[in-house]
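Of the protein chains in this complex, one is absent; all others appear in place.
Chain IDs A and B follow the sequence of writing; residue 1 opens each chain.
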Amino acid sequence: MNVSELTTLDGMEDAALAGPAPVVVMRRRARKHFSFLFGLVVLVLVVVVAVLAPLLAPYDPYIQEIPRRLMPPVWADGGMWTHMLGTDGLGRDYLSRMIYGARVSLTVGFFAAIISGLIGSSLGIIGGYFGGRVDTAIMYVVNTRLSMPALLVALALVSIVGGSLTSVTLILGFLLWDRFAVVMRSATQQVRTNDFVLAAEAVGASKLRIIFSEVLPNVVNQMIVVATLEMALAILGEAALSFLGLGVQPPTASWGLMVSEGRAFMFFKPYLIVIPGSAIFLLVIAINLLGDGVRDITAPEGRN
Amino acid sequence: MLRFCFARLAIAFLVSITVSIIGFSLLRLSGDLGAELAGENATQEDIQATRVAYGLDRPLPIQYLDWAGKAVRGNFGHSLFSGEPVASMIVSRLGVTGQLAVFSLLFAVIFGIPLGVIAATQPNSWIDRSALGVAVFGQAIPNFWFGLILIVVFGVVLRWTPISGSNTLAHFILPTLTLGTSAMPAIMRLTRTGMLDVLDSDYVRTAHAKGLLPHTVLFKHALRNAVLPVVSLSAVQLGFLLGGSVIVESVFALNGIGNLAFRSIQRLDFPVVQTILVFVSLIYVLLTFLSDLINAYLDPRLRVG
Partner (left out) sequence: MSTVLEVSGLSVEIDVPTGVLHAADDVSFSVDRGETLCIVGESGCGKTITALAIMGLLPRSARRVSGRLVLEGANLPDLDNQDLAALRGERMGMIFQDPMTSLNPVFTIGEQLEEVYLRHRKAGRKEARERAVYLLERSGIPAAASRLGQYPHQLSGGLRQRVMIAMTLMCNPTLIIADEPTTALDVTIQAQILHLLADLQREVQMALILVTHDLGIVARIADRVAVMYAGRIVETGTRAEIFSTPVHPYTQGLLRCIPAPGRTRRGSPLGAIGGMVPSPIGPAIGCLFRNRCRYARNACAPNEITLAEISPGRACRCVLDPEESRRNFEAQ
C-alpha cells in the first residue's frame, strides 16, 4: 500500500460516518422492539374486531334468551360451541357482547384521548412557548385541575348529565388533559431554547407559524407517547364508571358494565368477570407497551 | 426560606378557592339540579318550588358566597338524604379512608422503592425485566376487577382474609393490595429511572474514586439523590389515593369517604358531594405543599428563594 492509496481513505471515512437517515433507523428499531410490535398487533386486532363487529359477532348482543342463561364457556362442563364464551345472566351471548364491548372501549379511549390531547397540548404548548404570565396562568389552571379528584368529578357529572357513550367520552376528555399539558409544556420549553426556533423568530416568522412548523414537529413524539397513556387511562376510566353504574348504561355492552353485571354470580361462574376483565387488562397493556415502544423508538436516549 | 413557604402557601390557598368555586359550579351548571331533585314526574311548578327551596334560583355567585360563608365557620350544610351535618358525616368516615390510603401508599413505597433500586443496579437482568413487568401489570389492571379477583381467590377459595367491611386490620389487607398495586408502578419506575441517572453521574464516580464501600455509594450517595422526586410523587399519590378510593371502597364495602361520595352522588345529595370534592381537593393541595417543603428540606439547591 503506498501513500496515495492511503490518503483516499479520508473520503470513505466521511461517508461512513454519516450513517443512515433517521427514519430508516427508527424503522429498524421498530422491527426489533418486542413491546412495540406486540402492542401494535394486539391493538390492531382489537380495532379490526370492533370495526367488523356486525360481521364477526355470532349473535345480536342485546337479544336475551332466558332459558339459555348462565351457560359456561365452551371449555367448561356444559359448554357448547354455539355459545363459545357462554351466556350472561340474561341469556345474551357473551362472545357477541365482548366483540361489541370492544367498540365502546375503543371509542371512548380514542376520542377521549383526542379531546384531552387537544385541550392539554394547546395549553401546554402555549404555556411553554410564551412563558411569563401566560405560563403562570396556565400552570395555575393545570394545578387546579390536578387538585380535583378526577374520578369523583366524573361520577358527579355523569350522574347529573346522564350516562351514555357520548357523555362519558366527553367528560373523560375534559378531565384527563393534565398530563398532556404538563408534558407538552416541558417539551416545548426544551425545544424553545433551540437555535432553530430563535432563528425563526429572528427572521420574523409569526408566532403561530413557529409553533406549527418548528415546535410542533419536535414535540409530536412525546405527544404520541402521552396519547397512548391517556387512551389507556380513558379505557380504564370508562370501565370503572360503567362498573359503578355511572357510565355506559345497560343494555349496551361495555366490558366494565359486564364485570358489574357478572359480579352477582362471580363465586359460581367466575368466567363472567374473568373474561371481560382480562380483555380490559390486555387492551390496556397493549396500548401501554405500544406507548413505551414509541418512546423507545423515537428517543432511545430518554429510555430507562 | 420563609418567603418561599409563604409564596407556596398563597398559591395553594388560591388553588383551593378556585377548586371550591369549580366544584360548586359544576354541580349546578352541568344540568338542571332543580329538575333532577324534583324527580321525573314533577311539573314546572314543582321544579320551580324545588329550586326556591334549595336556593337554586339565586344567582350563582350569591349561592357560592352563602355556602362559603357558612363553610368557613364549619357549617357545611346537612345531607339531603339523612339530615345529618355533612361535616360530621365526613369526619366519621375519614378514619377508614385515611387508613386505606396510608396503607396503600406504604405498600407502594415499601415494594416500589427497593424494586426500583435493585432493577437499576442490574439493568436488563431478569430482575429488571420482572420489575418492569410488575409495573406494567399494576398500571394496566383495572382496580375494580383486581379487587374482585382477590376476593374470589383469597377470600372465598383460599379463605385467608375477610372480604368486606372494615372492622379489623385484616379487613384492610385485600383493599390495600388492590389500591397499592395501582400506586406502586409509578413509584418503582421513578425510583428506577432516578437511580439509573444517578448511578451514571459524576459525583457517584467521585464517590467510587474516594474508595467508599459499594453500599455507602449506593445508599448514601446515589439513593439520597434519586429519591428526591419519589418523595414528591408519594405525597401527590396520597392525594390521588384519597380520591381514587371510591372504587376500592365500593368493591370491598368499606364505609369510607369514597363510598359516601359515591352514594351521595347517586342520591344527588349535593351538599355532601360538593363538600367532599372541596375536602379532597384541599387535602391534595396541602399534600402538594407539604411535598414542596420536604423537597426543599432534602435538596439544598431548592432552598434559595
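Details
Criterion: contacts are C-beta pairs under 8 Å (C-beta built on N, C-alpha and C of every residue); 3 or more make two chains touch, one makes a residue touch a chain.
Treat the numbers as computed from the prediction; the structure is a model and nothing was measured.
Across B:14, B:102, B:152 or B:298, the residue that sits in touch with the chain not pictured is B:298.
Among the residues B:75, B:92, B:130 or B:206, only B:206 touches the chain that is left out of the figure.
Seen from subunit B, the chain kept out of the figure touches residues 201-203, 205-214, 216, 221, 224-225, 298-301.
Please note the rule applied: only the chains that are shown with their structure count from here on.
Only residues 11, 14-16, 18-19, 22-23, 26-27, 30-31, 33, 36, 136-137, 139-145, 148-149, 152, 156, 192-193, 196-197, 239-240, 242-244, 246-247, 250, 258, 261-262, 265-266, 268, 273, 276-277, 280-281, 284-285, 288 of subunit B touch subunit A when the two sit together in their complex. Residues of subunit A touching subunit B in their complex: 140, 143-144, 146-153, 155-157, 159-161, 232, 236, 239-240, 243-246, 256, 259, 263, 266-267, 270, 273-274, 277, 280-281, 284-285, 288-289, 304.
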